[in-house]
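In what follows, a structure is listed as structure tokens, so that the remarks can point back to it.
Note that one protein chain of the assembly has been removed; the remaining protein chains are unaltered in position.
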Amino acid sequence: MERRELVYLLKQNPLTPLAIIMFAVLVFAALFGSVISPHDPFASNTADALQAPSLTYWFGTDQLGRDIFSRVLVGAQTDLGIALAAVLLAAAVGTFLGATAGFYGGRTDATIGRFTDIVMAFPLFVLAMAIVAALGNSVINVVYASAIINMPFYVRVVRSEVAVLRGAGFVEAARLSGNRNPRILWLHIMPSVMPPLVVQMSLNMGWSMLNAASLSFIGLGIRPPSPEWGIMVADGAQYIISGQWWVAFFPGLALTLAVLCFNLLGDGLRDIIDPRQRK
Amino acid sequence: MTPLLSLDAVHKRFPLGEKPGLLARAFGANKPQSMLHAVENVSFDLHPGESIGLVGESGCGKSTLVRLVTRLLDTSEGRILFNERHIGDVPAHDFARHAERARIQQVFQDPTDSLNPRFTAFDCIADPLRRLGATPLPEAKPMSAAAVKARVEEAADQVSLPRALLARYPHQLSGGQKLRVGIARGIALKPQLLILDEPTSALDVSVQAVILHLLAELRRELGLSYLFVSHDLNVVRLLCDRVMVMYLGKIVESGPVEAVFAAPKHPYTQALMAAVSKFDPDSGETRIRLTDDPQSPIDPDPHCCRFYSRCYKKQRACEQAMPERDGKSVHQVACFFPNRLDEAS
Partner (left out) sequence: MNDEKPLFEVTDLSVKFHTRLGEVAVLDHIHLNVGAGETVAVVGESGSGKSVMAFAALGILDPAGKVTSGSVRFADHDLLTLRKAALDDLRGRELAMIFQAPRTALNPILPVGRQIEDVLARHSDLSRSDRRDAAVAQLASVKITDPAKRYHNFPYELSGGMCQRVMIAIALACKPRLLIADEPTTGLDVTTQVVIMDLIAELAAANGMATLLITHDLGLASDYCARIAVMHAGQILESASARTLFKSPRHPYTARLFAATPRPGATLESLTSIPGQLPDLRQPQPPCRFSTRCERVQPGCTEPGLVLTPMPTDSAHLLACRNPL
């Protein structure tokens, strides 16, 4: 893509640079949060419990006197990590199923379609609780639950793209060149499916972070005292009424901004790498 | 001379809708499945070095016929011989590795659609060589990367595509350049038969002329045989020795280009000719117009001429038996009244 084209697109959608900056901050916090945090996120100091935001404690302290800013910073890694793992897993499985369904069509397509319909009918919390009940309350099981819930989106996106591309002239040309089905699907068709797939993953990241935080909010997966935004919001919820709003507010804000960041980023990416879907 | 390609009474029928399931049949759903007759009783020979034009309207079955010849589809009936080998018996699915796969290649209609947007021009042309390219018999080993590169560049030269463009992606090329990439891919394996499916229909006239010259030259220099599918009769006339006119799955007229163009015999061919612009505001036009819609290709009446509904000289006989081309003469027509005067209205 030419440079002026990129400049034009960024001008058209000024929120995209903002999203990129937010994304950079988020990734930075996830990678180096524990190094740069001003306080130890685990160190409790009951003398300083429930302090309002100040120059010492930027986001205030919680009921155990832990620095909320440090905990928010370090918590980024956990939430981003769970979301990323869930998205990658969902995308991998969803792409395989979607590509197979879209390419071979017929009965294969119908079977995979019905399967994803069933998955989509499951509420996230019920599924997560079922998995946790069966396999134990661990982070990886929460990742599985989140991945299963997100998978149908990838099946649908990839299926529809592949089903359209299957009839393209270049696929017929590939057959005449001596390619057989698997090679045609994975080497000829899939490269064209990547842009919408990446956009979908970006949009899905925000949703997936929200899922991770929601599950820990109800006590699944991550457990205290790990710094994690969902738990922090849950912990802080009881103090909102008594006036210590910052305990729940800042992790909640971090979560909101992260979700917003990924949604904006997804829209921006769609404009840049997949112009067909531009509004 | 033995023909390069020979089709003998080839049929292709597509079943419509779902087959009634076990349960449905148990409850008496025994209605035979409806069939779409896409290609019906098509026979012709294509000789080495010959160029045959295939003309007909959309939905007449010419694309299906092409896919039967390129072996992407299986026939319902009939034989396809290529180099005297029965390639029609090889299932389409297995033909990708058949020895004749490399000998039958195609240039596709839409140069944009037929090039993979994620492949460079080089990779587009190299793909058939990597899959099917082989050193000469008896070794017949896959081509080395260097050999592939050499052949791609040679093919690019043959179609006058500057080598510098080989590194580009299709969207960085003009329509004419994309078509050259498509032609280079078609000839990369040095095929004997090249199928040209409306190759210039997506191009502007200013580019079309140079491509037509290129195709004529390639045929002469490489000794290729062409099956040239087109709706543009003026283009067919320039590039083909013989022409076949297809209507609703059947070849209704065939013969040398000059003969058919000078005196079309089938009423459908006549209507086609009448639809071609004379490029002369003063020409007295022969106004043969097809008014009604064509008949349905689904379960057609086997005892009625396919063109009956639109024919301006239909008679009782035409709905009592299906006219067929006689296999002997040079200029063949599937019509009972080819010589009746054209009382065009």
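Which chain is which? They are A and B, in the order written, and residues in each are numbered from 1.
What we mean here is this: a contact is a pair of C-beta atoms (placed from the backbone, for glycine too) under 8 Å apart; a residue touches a chain by one contact, two chains touch by 3 or more.
Here the structure is a predicted model, which means the values were calculated and not measured.
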Among the chains in view, which touch the chain not shown? A, B
Sole residue of B:141, B:163, B:278 or B:303 that reaches the chain not shown, by the stated touch rule: B:278
Among B:8, B:232, B:299 or B:319, exactly one should touch the missing chain; which is it? B:232
Check each of B:80, B:181, B:248 or B:290 against the chain that is not shown and name the one that touches it. B:290
I'm checking contacts with the chain that's been left out. Which of A:9, A:25 or A:129 qualifies? A:9
Residue by residue, what part of chain A touches the chain that was omitted? 2, 4-5, 8-9, 12
Absent-chain interface residues of chain B come out as 57-58, 174, 204-210, 212-213, 216, 231-235, 237-239, 271-272, 274-282, 285, 289-293
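In the analysis below, only the chains that are shown with their structure count from here on.
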What whole-number Å value describes the gap between the mean CA coordinates of chain A and chain B? 50
Complex contact set, residues of chain A against chain B: 168-170, 172-180, 188, 191-192
Tell me, which parts of chain B touch chain A in their complex? 70, 72, 93, 96-97, 101-102, 104-106, 108-110, 113-119, 127-128, 131-132, 182, 185
